[in-house]
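First up is the structure itself, then whatever we jot down about it.
Heads up, one of the protein chains got dropped from this complex, but the rest are sitting where they should.
Entry: chain A
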Amino acid sequence: MYNSLSSRRSFIKKMAKLSAMTAAATMFPGILFASEQEAGIPDSANLDWKKGPCRFCGVGCGILVGVDQGKAVAVKGDPNCSVNKGLLCVKGYHQIMCTQAKDRLTHALVKKNGRYVQTPINEALDIVANKMKETIEKHGKDSVAMYTSGQSTIPEGYVASKLMKGAIGTNNLDCNARLCMASAVAGFLTTFGADEPMGCYEDIDHADYFITWGNNMAEMHPVLFSRMLEQKNRRGAKIIDFATRTTRSSTASNKSILFEPQTDLAVANAICYEIINNGWVNKSFVENHVNFSKGLTNMGYGVEDKYNFKDKPTKIDFEAYKKFLEDYTPEKVAKYSKVSVKDIKYLAAIYGDPNKKVVSYWCMGMNQHTRGTWMNNLVYNIHLLTGKISQPGNGPFSLTGQPSACGTAREVGTFTHKLPKGVVTNEKHRRLAAKIWKVPYERIPAKPTYHATEMFRAVDRGDIKFIWTQVTNPLVSLPKTSRYRPGMEKDSCFVVVSDVFPTPTSDVADVILPASWHIEKSGLYGNSERRTQHWDKMVEGPGETTPDAWMTIEIAKRMGYGDLFPYSEENHVEEIYNEYRQFHEGAKHGMAPLEVLKKESGAIWPYVDGKSTQWRFNAKYDPACSNDKDFHFYGKPDGKAVIWQRPYEPAAESPDTEYPFWLNTGRVIEHWHTGSMTRRIPVLHKAMPEAYVEFHPDDAKKLGVRNGEKIKVSSRRGSCVLPASINERGLPTRGQVFVPFFDENMLINDVTLDAFCPISKEPDYKKCAVKVEKA
C-alpha cells in the first residue's frame, strides 16, 4: 500500500514538473532543462563522455553521451559543437532512453507459417540473400528494391548504393528523404546546378531578419530557433513567420503572416514584382551572376501510376520575366492568398532593403508541395534579385528534417537517379562510380527507375517482388498508406525490414533484421549546413543487433559480390568513408579526412586545405570560385544562377462541398517522425501520448465539436479517428484541420493524397480535402 501511494505521488510530481516544463516551453520556445537529464545519473557514476551528433532531426546538434560500465546513462549538449553550443532540445536530452524499451528487436525474426520465429542472424541473412538472388534470377534485377533513409549513416547509404547500382545493376534504390527533401534538391539543382545550402548556421549571428516560410522551427528545429531568439533579444533581429497555421514559432516571432494553402507561390512572385517595381533589384549582381528561364506549366500532380514528366527549360530575358510578374501584383495576389497588400509589401520591403541582411528558412511546408521545386526556385529568385545570397547573414536556407538527409541521401545519393557523385543519366558520373567501385561501367543503368511513391505503387502492382527497407517506417510515413499497406501485405512481394523496434512496417515483413541503434555502432551523418559528423561506437547493442551497413555487406557477400565489399567488420566505417571520399575530391565538394572528424564536432564541406567553407559561391570564402568575379555559381556551366519564371497553380485537391476542409499534417516537438523511437521514451510519450485533430475555434463551434471529442477525418482515400484539439498546441486557419503523423494508432496517412511535385517527385502532405464528423 505504502509503495503504491509513494509511486503514485512520485508520478504526480513528475506530471507537475512536466506541466511546468510544457508551460515554460510555450513562453520560451526551445527552452532547455539540462538538469532533468542529469537527475537520473547515479551519484557514484564515473562517466566517460563520448562525442557524437544527435540522432533526431537535421540540425545536427553535438551531443556528449555519458557511459557508465558499458551503459549509456546520460546525454548533454556538446559545448564545443558550434551547431548547438551546448544546447539540446527535449528529444535530444532523452534520446538514449529508447534503447531500454522492452520490445526492442534483439534477434532476427523470420515468418514461418504465419508466425515470427526467432532465428540466428546468420541464418536470417542467408534467407534474405537467397531470396534476393532467386528473385533476380526469376524476374530480373529490376524486380528487387531497397528503400533506405535520411537517418541511414553515410556508410550505410554508400554500401546500399554500391550493392544495388554497382553490384546488382539496378537503380531500384530510393529513400525516405524523397518524402522530405527532394524538392529542395531539385530547387538547388535547377537554380544553382549544385545541391545544398550555400550558407551555414553562423548566418543566424549576422542576419537582421529571419523569414520562415511554412516552417515551425520552434518545434521542428528548436535549437536553431533558440539561437534566433537569442539574436532577437540581444540585437533586435526580427523573425517573421509566414505560414498556414499559427504555431509556437508564430507566437514567438515579431510578426505572423498567414496565407491560404498553396498560394505561397503567388506571394513569392508578388514579392519579386514589388522588388522590381520599386527599383530594389541589385542590378550589378543580376547582370553578372543571373540568367532567366521558364519551364513547362500545367504539369499535373502524379496521382496516376507510372506518371512521367520532364521539364523543358527555355531561356527568357529580364523583360519577359518582368512582364510575367504583372499577374502577381500585391493587389491581385491578396485576393486569393488572403495575405493583405500591406503584408506583401512589408515582406518585399524587408528583402528589398539593401541595408538589411535576410535569411529565409524553410523545411516541409515548401518541400512537401505539389509545386515544391517551383517554390524553392521562387525563394531563390527573391534572394538573387536582391543579391542577398552567399554572404554572412544573407541567404536562402532549406533545413533538413533528418540527421543525414544531406550527408547520406543527397551526398551519397540513395535516390534512384543519383550516384555518390552526380546522376545515373550522366556517362561521366557512371564511369567514375564504376572506376571507384571496380565494376564494369555497363553494369550501372543509365535510366532511373522508381522514386519512393512509385516504388510502393510497383510493390502494389506486383512489379517489385522483393523489397528491403532500412531505418524507415514507410507504412506510417508514406502518403495514402491506405493503398500501400495492403500492397505490402500481398504475397507477390517478399518484404525484409531492418529496424530497431517493431513498427507497422515490420508487421508486414517476411524477415525482420535487428538493427543497432545510433550509438551502438560507429557512423557519420551530414547535417543541414553541409557539416559531416562522425562518432565512434559508444555501447554494445543487445542480442544479435547488427549495424545496417554490416548487414548489407553480409548480404552482398552471400550474393557473390564479396570482392566488391572487402571491408572488415571492425573498421568498415572508416574503410567505407575513405573509399567514398574519392567521389568528392576537389575544391567544390572535398570532404574532411576521418582523423579531423574524429577530433572535431564536424567539418563543413567543401573542406579545402584543412578548412571548412562556410559560404559557397562567394569568392571571399569559397576557394572553388574561379571566374575572377565576386560570386561564382560554378554548379552551372556559365557560372550563373537561374531566376525561374514559375506561376501559381492550384493544389492537386482543394476543399469542395463534399470534403470542405484542408488537411495539413506535420510533427510535434516531442516526437521524432513516426514515433517509433520517441514514443518509447516515457517522458516524451507522457507529454504527447496521442495524435489529435486541431480545429480553428470558429470551425469547432460551428460543428459543435468539443475538446477531446472523437472526430472522424475522412478523405476520398480513407479515414482516421482522433480526439479534437481546440486552442491547444496550434491554431489552423479557418477551413483547415491539422493532424500530426507520429501516432501509429491513428494513421492519418491513410487519409492523405499521394500527389507529388512532378519535378522532385516529393509528395504533398500539407494539402488535401477532407470532411470531419463526430465519430
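Throughout what follows, a contact is a pair of C-beta atoms (placed from the backbone, for glycine too) under 8 Å apart; a residue touches a chain by one contact, two chains touch by 3 or more; residues count from 1.
As a working rule, contacts and distances are computed from a predicted model.
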Name of the absent chain as recorded in UniProt (options "Lrp/AsnC family transcriptional regulator", "OpgC domain-containing protein", "Phosphoribosylformylglycinamidine synthase subunit PurL" or "Carbon-monoxide dehydrogenase medium subunit"): "Lrp/AsnC family transcriptional regulator"
Sole contact to the chain not displayed, among A:R9, A:R235 or A:K342: A:R9
Option touching the unshown chain, where A:F28, A:Y116 or A:W280 are the choices: A:F28
Missing-chain contacts mapped onto chain A: 1-2, 5-6, 8-9, 12-13, 15-17, 19-21, 23-24, 27-28, 30-36, 86-87, 226
